[in-house]
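Comments concern the structure below.
Every protein chain except one is present and positioned as in the full complex.
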Amino acid sequence: MSVIQALDISLAVLVLAVAIWTIVSRDAFAAVVGYVAYGLLVSLVWVRLFAVDVALTEAAIGSGVTGVLLISAAVRLRGTEAAVAAEWPGAGSRVLAAALCMVVTAALAAVVLTMPDPGATLAPEAARHLAETELGNPVTAVLMAFRALDTLLEKVVLFLAVIGVWSLAADGNWGGIAGPRRATNRQGALAFLAQLLPPVGIVVAIHIVWIGANEPGGAFQGGAILAAMWMIVIMARLAEAPAIGERRLRLALVAGPAVFLAVGLMGFAVANAFLAYPAGLAKPLIVFVEVFMTLSIAVSLPMLVLGPPDRPSS
Amino acid sequence: MNFLLVLSLVVPIAGALLAFGVGGRWVSRIALATMPLGLAIAVAIAAGLRPAGGSLVYLLGGWSPPLGVALRADWLSALMMVTTAVVISAIGLFARADFPAGMTETRRSFAFWILLLAVWGALNTVFLSGDLFTFYVSLELLVFVAVPLVALDGRAETLQAALRYLLFALLGSVLYLAGTGLLYGAYGTLDIGVLSGRIRGEPVTAVAVTLMTVGLMAKTALFPLYLWLPAAHAGAPAAASAVLSALVVKGSFFIIVRLWFFVMPGLAGVAAPQLLGALGAGAIVFGSLLALRQERLKLLVAYSTVAQLGYLFLAFPLALDAEAGRLIDGSALIAGLVQAASHATAKAAMFMAAGMIYVALGHDRIAALGGVVRTAPLAALVFLLAGVALIGPPTSGVYFAKTLFLRAADSTHQWWWSLVLDVGGVLTSAYLVMLVARALAPADQAAPSMAGIVSGQQPVAALALVLCSLLLGLLPWHAWLPLPLAVTTPDPLSLDALWSLVWPLLVGMALAALMGRRQNQRPLRMALWLEQADHALRQWPAAGFSLLGLTIMLGVALLLTP
Amino acid sequence: MNTAIDIFTVVAICAGAAFFMAGSVGLLRFPDSLTRLHALTKADNLGLGLIVLGLLPQADSLLGGLKLVAVWLLVQLASATVAQLIAQALRHRGRGT
Partner (left out) sequence: MSAPTLAGLTGAALVGLGLYGLLVHPHPLRKLLGFNLLGSGVFLLFGIIARKGAAAGFAADPVPQAMVITGIVVAFCATALSVALLLRLFEAGGAATLRPDVGRDDSD
């Protein structure tokens, strides 16, 4: 057994151990903290699978932003576990459920073990057409050209999620503000971090979006970093989240899908198909769309984390 | 011509984005302005199919499958798209009074109109997509539309219903996604057309199709996986319930049809379609019996949806050519989709009527429905007609579908499914007759003071929908669509046709009368047992076991298929 | 020359890993939160510093090297802030356990 193999096996064992911990742990808060660690470990697995784009997304969104969201929820729901303790199914039912779940796992494991190697792939097709997209990163080419409709619709999912979260507001708070209030006292370590980090974060985010055309990176990952910067500023109470009725916020939220849709429709006129890019302009257009997508992601993620507005705007 | 496929999803989505960006009182105006446009696009696509040779294809971005994604319209898409456009437009008219465009933006109106447009875009994506992963994204779009609609009223029980729905629907999506991944791993494509040429009866196919089908059944709330449906559909505002019950659950059903009839028609085997049909039969009997036991009108309508969804799944065993072991896209499939369209129109109208009755009476307790004929005559009439449409008089779409189902049962020698159809008709008649009896009873006291006034436009919208359902069997729509085989409109005036309406009504009346006489006595043991089973199935552990058990049963059925 | 650089890298990374190990042991074995915090932050900062130092000669470009240093600086900043916040929270609760 080589060193690499040993590392792979220990990584897999670690991932599973932390996953089991998040299921069996008695305390919801501990389980959530376990889940954040789990997310980081899984992004290491993605690196080992040579899927760096996915690793970045998993670390930023799957572990990072989801972690913030779940931790704040767990804090607010402290003590509610005892109330549902009576709803646990009996030991027999739990054993039965575990057995049935194991059947599903066994079936999937059998599929994994019998999977041919090399397996079915579209990589050669993607490689053949990569030049037409003028991009260097095949994952970005799939997201922004070959399967652009899915990406566009997924932006609409993000947009609908924001509406869904907002729609849970009390009627009186509609158009109001979510999240912590702005504080006048700007002392403390978090405030210091929130003043120091964002300039660096913004540079890193722009870098990641820009190189996403040719190397791992792109709108999702860059947008998540920008969102994190904004959330730190809000959590440090240096600034309040904007009121949800504010026009600028609304426009920033729809900019991504709207610009994508507009560029797609332009394809009818200049490139003979919806979501097609004219030759020679593919890369500039894709980067143009990605800039607006990054903006929308950077604004949507904090809105989702902050939850529905809980006070009217002053 | 083909660009219309793109427009049919882009127009509602663009409308939703625009409405969000502009906000204020423009939201409902933009939504309403989109409706005639969307309706026209749907009709144009349906009309263009025949001249185009049966189907329309659009390659997005000019990339051809398997690398690219294609949109495809065929007769199934066209039928469902036109139905959706009609139902959404009617709901739009209906909802103008409930979700008004005030001078200041309100939470309910803002969310409702944007979600209504989004659900349209999502459904059109489902109906047109030729790609398994695009299905996944559109399924998620449906979830993110449906859940906020359920929670729109903001009461604790609707929030809970929405959360239960969300978690169960997410489980369904993930299972579907897992199957999609396995199919891609095995065959290197997600395109339905390409995949159907490559797919083979291997274990990996069985596992993938099982996961996908069970996930979709959880989203369709097929018995016994309906834990989320009654509370969610009964708790939402009337217009939202209409969207959810009429349309949203049909989206996931449509994907099951695409998967079984168009990806792997030759691999279904005999056992698996029978299992799907048996679940459908269970839904019909169980859902209808529970509808009879409900004390609130909206819950009765919701349980009726549980029952009606069962009919759709009868298409699977009845489409089976047992000798060839193939699912045939013939009369049984047409029947299933016509049933879906008829139910969509009738059920939307029924929820609208229930909502108007609620407004007029200030409550929806069935025991206190007396006098509703005087307080809200039009709403009561719509409800009655919608109920009749579900039983299936000779001019209706339901009758048309039933005739085709019976014909298929006859030609494939599966008499037991016709028995199920008859039982379903009788039970539907029974709960309708029971409601009519309650409604005709004199009002107990003076009309309660909290009653509101129904807007004049609302009954018109509901009535229009009911008429669509009632006349679907008579209209020559099938001459326009490139159906796989020529179907004839059954003669509405024949003795057979009349008899098939009358006898379920008579038996239903007898049943309702029997139940009415027992009203003040202790309920039957069977009724108690039924309610206990219902109660258990609406809890997570039991629903979880049903889901896992079904997964294993379906998996075994597919694995054993030679 | 190359061998010398490689040996330097290996030694530095091993030393860094040893610091991580020490920090983890401290996290598990120390009696209260403040000392655990002490073990963790000191060891991790030094450990990561040594690893970055060891990797620097292996960077294929100046930009790559700068990125490595940037990673180290960002982790310094984050862990210092987090340590501060945890310590504050502990003081707020009025106990160090």
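First chain written, first letter: the chains are A, B and C, and each begins at residue 1.
Keep in mind that, in the parts below, a contact is a pair of C-beta atoms (placed from the backbone, for glycine too) under 8 Å apart; a residue touches a chain by one contact, two chains touch by 3 or more.
Given the structure is predicted, the values throughout are model-derived calculations rather than measurements.
Across the complete structure, the visible chains that the omitted chain touches are A, B. When the full complex is taken into account, the listed residue touching the unshown chain is B:Val147, out of B:Val147, B:Ala389, B:Ala461 or B:Leu554. The set of subunit A residues touching the chain not shown comprises 4-5, 8-9, 12, 15-16, 19-20, 22-23, 28, 31-32, 35, 38-39, 42, 45-46, 48-51, 53-54, 57-58, 61-62, 65-66, 69-70, 73-74, 76-77, 80-81, 83-85, 87-89, 93-94, 97-98, 101-102, 104-106, 108-109, 111-113, 115-124, 126-128, 138-139, 141-143, 146-147, 150-151, 154, 157-158, 160-161, 164-165, 168, 220, 301, 304-305, 307-308. Taking the whole complex into account, subunit B touches the unshown chain at residues 67, 133, 137, 140, 143-144, 147-148, 151, 154-157, 159-164, 166-167, 170-171, 174, 177-178, 181-182, 184-185, 188, 231, 234, 295-296, 299, 535, 538-541, 543-544, 547-548.
As a convention for this text, only the chains that are shown with their structure count from here on.
A straight line joining the Cα centres of subunit B and subunit C is 58 Å long.
Per-chain CA centroids place subunit A at a distance of 32 Å from subunit B. In this assembly, the C-alpha centroid of subunit A lies 27 Å from the C-alpha centroid of subunit C. Against subunit A, in their complex, subunit C makes its touches with residues 70, 74, 77-78, 80-81, 84-85, 88. Every residue of subunit A that touches subunit C in the complex is listed here, in rising order: 188-190, 192-193, 196-197, 200.
By the touch rule above, subunit B contacts subunit A in their complex via residues 3, 6, 10, 13-14, 16-17, 20-21, 23, 58-63, 66-69, 105-108, 110-111, 114-115, 118, 121, 125, 133-134, 137-138, 140-141, 144-145, 147-148, 151-152, 154, 159, 178, 182, 184-189, 203-204, 207, 541, 544-545, 548-549, 551-552, 555.
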